[in-house]
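Just one protein chain is left out here, and the rest sit where they should.
Chain lettering (A, B and C) follows the sequence in which the chains are written, and residue indices restart at 1 in each chain.
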Amino acid sequence: MQIGMMGLGRMGANMVRRLMRGGHECVVYDINPASVADLVKDGAVGAAALEEFIGKLARPRTVWLMLPAAITNRVVEQVAALLEPGDIIVDGGNSHYHDAVDQAVRLQARGLSFVDVGTSGGVWGLERGYCLMIGGPDAAVKHLEPIFATLAPGAGAGSAEGGDLGTAPLGYLHCGPSGAGHFVKMVHNGIEYGVMAAYAEGMNILKQANAGSEHRDADAETSPLAQPQYYRFDIDLPAVAEVWRHGSVIGSWLLDLTAGALKADPALAQFGGRVSDSGEGRWTLKAAIDTGVPAPVLSSALFSRLTSQGESEFADKLLSAMRYAFGGHVEKPKA
Amino acid sequence: MQIGMMGLGRMGANMVRRLMRGGHECVVYDINPASVADLVKDGAVGAAALEEFIGKLARPRTVWLMLPAAITNRVVEQVAALLEPGDIIVDGGNSHYHDAVDQAVRLQARGLSFVDVGTSGGVWGLERGYCLMIGGPDAAVKHLEPIFATLAPGAGAGSAEGGDLGTAPLGYLHCGPSGAGHFVKMVHNGIEYGVMAAYAEGMNILKQANAGSEHRDADAETSPLAQPQYYRFDIDLPAVAEVWRHGSVIGSWLLDLTAGALKADPALAQFGGRVSDSGEGRWTLKAAIDTGVPAPVLSSALFSRLTSQGESEFADKLLSAMRYAFGGHVEKPKA
Amino acid sequence: MQIGMMGLGRMGANMVRRLMRGGHECVVYDINPASVADLVKDGAVGAAALEEFIGKLARPRTVWLMLPAAITNRVVEQVAALLEPGDIIVDGGNSHYHDAVDQAVRLQARGLSFVDVGTSGGVWGLERGYCLMIGGPDAAVKHLEPIFATLAPGAGAGSAEGGDLGTAPLGYLHCGPSGAGHFVKMVHNGIEYGVMAAYAEGMNILKQANAGSEHRDADAETSPLAQPQYYRFDIDLPAVAEVWRHGSVIGSWLLDLTAGALKADPALAQFGGRVSDSGEGRWTLKAAIDTGVPAPVLSSALFSRLTSQGESEFADKLLSAMRYAFGGHVEKPKA
Partner (left out) sequence: MQIGMMGLGRMGANMVRRLMRGGHECVVYDINPASVADLVKDGAVGAAALEEFIGKLARPRTVWLMLPAAITNRVVEQVAALLEPGDIIVDGGNSHYHDAVDQAVRLQARGLSFVDVGTSGGVWGLERGYCLMIGGPDAAVKHLEPIFATLAPGAGAGSAEGGDLGTAPLGYLHCGPSGAGHFVKMVHNGIEYGVMAAYAEGMNILKQANAGSEHRDADAETSPLAQPQYYRFDIDLPAVAEVWRHGSVIGSWLLDLTAGALKADPALAQFGGRVSDSGEGRWTLKAAIDTGVPAPVLSSALFSRLTSQGESEFADKLLSAMRYAFGGHVEKPKA
């Protein structure tokens, strides 16, 4: 079937390619003409402006947006102004599910359907297929099923089981009304933060397993290492990550990627350690707080990222100021 | 080759079976005669007492222990007293790696080798193979390689890659001197706690996604839910766990098990929520603390387990006592 | 000066008493007539209905609300409908500062001023005075200064210092525009959660300092205590809390209360350990998340409370389900 895709970054462009491989017709648009041209070369129908993009779509139109969360709301309004009753807007980006809940109400009043599709799979989705978490009205979701089936991994991938879980074993799931897709994807990303941090912390402990062989200051500002004989292991991190992939309890796709990254460069020298967050982890935590769910692991993972962004600096200065005030402790310089 | 296995619980018995399938000769012993008898039926050589067990082993003997951490040290001493120079003791249990470091020194003085083998795979290891993290002297580890190769998943399982990571792609790895195997397994389990908690917290958030449809008290002791319209999702947890297995970033073996458990019983009614810990998570955290490694996610996961065991009760009572003291807040009864 | 107080619970009633002691005229109203009668006995002017209450106030009227957060917004609307331009509504409750920001905009359009006053001091405020964190337009705040000065501890209490901090040494502070008062009070309470939890966790550790003298199971589901000789202290908790009040770094008013509570009953037997939260801790954390501030301590304190309310049950069941799935671990029953 035909679909219009707007926002041709890493995710959007690859999704178009996967859809075209699956026999779908893709009309594409991006503010960057080069991104459009690339996909036209691969067989997509390109558009140079929003109006042209909408004009090339047959009714009922489906416009799928893959945009940064910060601008999605605005673009939804622009697109909606050009659509007609019966048309569908799909938001496949990392938008806040609140927006989906609110947009659906506004668009429904104008006869438009809003479908939010949490899309996981990253740059590997083109080959692996994307995991799709879908929210929206039944009719619109049903209408788009051929698209979802193509984007998702499908029956061939992984150990799909049972039929009573509906389409879940195929890699896509209608999770509920508008907002439910982004909500489930949001929690997916919250979990992702926690899982990633668990590996990162563990690997960091392994990296320090040789601390007993290293020099250590002996002053009142440095905590002593009481039993250095227990910290004399020179662990091969890439090999450990690899061995854990084979038969251990913690095998996972993220571990596969971790092993690959460590094998490529055990020192991870190309990275500085500033870990971004795109909002999903924050929203997950806010949902946990609103509904009273303890989420100490997910919050710890988020806060570690924020700290890596430099956001604890003032708090840290204040701690040093207190230590100076009560104990005369003079701060050591940063390494 | 021949190996003696002592401790025939869930782990030990299955390892014997896998070894016998691989053509090895297994002499087995357990304080529970029925456990011995079961394996004798399957082809193992049984022993009714420790001395008989040792006596049935050809030199150089290998005694592999699969025992609870709390008694391993004592049994190592008993076994060592019956062995001779050149013999090998393997500890495959969840022992503290400190003990391995210390045991190795003591046993080496008596001409014995101590090999610690962190063993992951659980009840699935019989079929999947076990992931083995090995510490000990080179000669002893080399001698045991046929055993390790049989216990581990081997080349057929998973996407093994590269040869420069040694045996890691086969599922076993010599991680360093005595203690290194348990150390790496310890951190593996620490990570496991974190990964498990990430899924559990996320699923708990999904479960509460319908809070806006439920009644809520309006008193000064109950935090209000400001925007109930954003919490009206009735999420199908088994289906979500299943869909995440197909193409998402958080696919993992633990997620596979989670999906299975939720499919079998979405309410998890057979469980009460008291989560045990067997020590590895605690030791991981102590190693992190000793070496100065921040581990907020791993510690949060551990503390959640301890709290589930009732260990925060006094702290909680004290918080209620403070609230009563400054604000006259009368405690609500536990649900 | 004259003030109308609505909401005569623990906080509201005592504030009226302190104001009357300071020579102010208080008109009071509550849906519970007994609460009104009590204060009338003490000299307040009582009202039996909202209209009567408003009617007894001279213009420009000041209506100070001390209500649960869950109903404050609604009552503000009801009161505003009876007021006239130039009148002032004060919200002294634990309301979300978002509401104050929004209410101020709405009320300003009707010529009314909205002043939010975060009020700390609990049941002790009558004697100690209340710490007031104030947000709102300059004119209204200035108009109410005699009220603030009476409610606050004033110069006599504590070691007030400097004049360049304005009225802060007197115990009240105009923190900024509408919402700023509740915002600062919200963060105050967030800190309060953290400080309380720090004492509670520490006291819990002291309580377990004798663990090495107690029996401990030796099974695979119980983490062993490796060095019992280091945990044979029978600590007198009330005495420790008391000694810390005298010269230690952690002396505080909350410690004073803790010492009092432990002295009254070292076992805290009247408490069950369900710790309520009234919303402020949650909002603090949401503000931290919105603005990207790491708050691991404040969030840990909040999550411990939520867990004490039973909110981690499903997550805990899922952890047990996973342990059973991979390791065959059978859950121990809850104590």
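One rule holds in what follows: a contact is a pair of C-beta atoms (placed from the backbone, for glycine too) under 8 Å apart; a residue touches a chain by one contact, two chains touch by 3 or more.
Fair warning: this is a prediction, and the values are worked out from it, not measured in the lab.
Colleague: Of the residues B:117, B:249 or B:275, I need the one that contacts the missing chain.
Modeller: Final answer for the missing-chain contact: B:249.
Colleague: One chain is left out of this view; which of A:55, A:85 or A:310 touches it in the full complex?
Modeller: Candidates A:55, A:85 or A:310; residue touching the omitted chain: A:310.
Colleague: Of the residues B:185, B:282 or B:317, which one touches the chain left out of the display?
Modeller: Only one of B:185, B:282 or B:317 touches the chain omitted from view, namely B:282.
Colleague: Could you list which residues of chain A touch the chain missing from the display?
Modeller: 9-10, 68-71, 94, 96, 98, 122-124, 196-197, 199-201, 203-204, 207-208, 218-224, 226, 253-254, 257-258, 260-262, 268, 271-279, 282, 296, 300, 304-305, 307-329, 331-335
Colleague: Footprint of the hidden chain on chain C, which residues?
Modeller: Given the touch definition above, chain C has residues 97-98, 101, 120-122, 125, 128-133, 152-153, 157-162, 165-173, 175-177, 179-180, 183-184, 187-195, 197-199, 201-202, 204-206, 208-209, 211, 223, 225-227, 229-236, 238-240, 242-256, 263, 284, 287-288, 290-301, 303-304 touching the missing chain.
Colleague: Against the chain that's been left off, what residues of chain B make contact? List them.
Modeller: Touching the missing chain: residues 249, 282, 285-286, 289-290, 292-296, 299-300, 302-304, 306-307, 309, 311-312, 315, 326.
Throughout what follows, only the chains that are shown with their structure count from here on.
Colleague: To lay chain A over its twin chain B by CA atoms, how big a turn is needed, in degrees to the nearest 5?
Modeller: C-alpha superposition angle, chain A on chain B: 180 degrees.
Colleague: Between chain A and chain C, what is the separation of their C-alpha centroids in Å?
Modeller: Centre-to-centre distance between chain A and chain C: 37 Å.
Colleague: Calculate how many whole Å lie between the centre of chain A and the centre of chain B, each centre taken as the average of the chain's C-alpha atoms.
Modeller: 29
Colleague: Distance from the CA centroid of chain B to that of chain C, rounded to the nearest Å?
Modeller: Their C-alpha centroids are separated by 42 Å.
Colleague: If I count partner chains per residue in chain A, which residues reach a count of at least 2?
Modeller: Within chain A, the residues that touch at least two other chains are 249, 290, 292-296, 299-300, 303-304.
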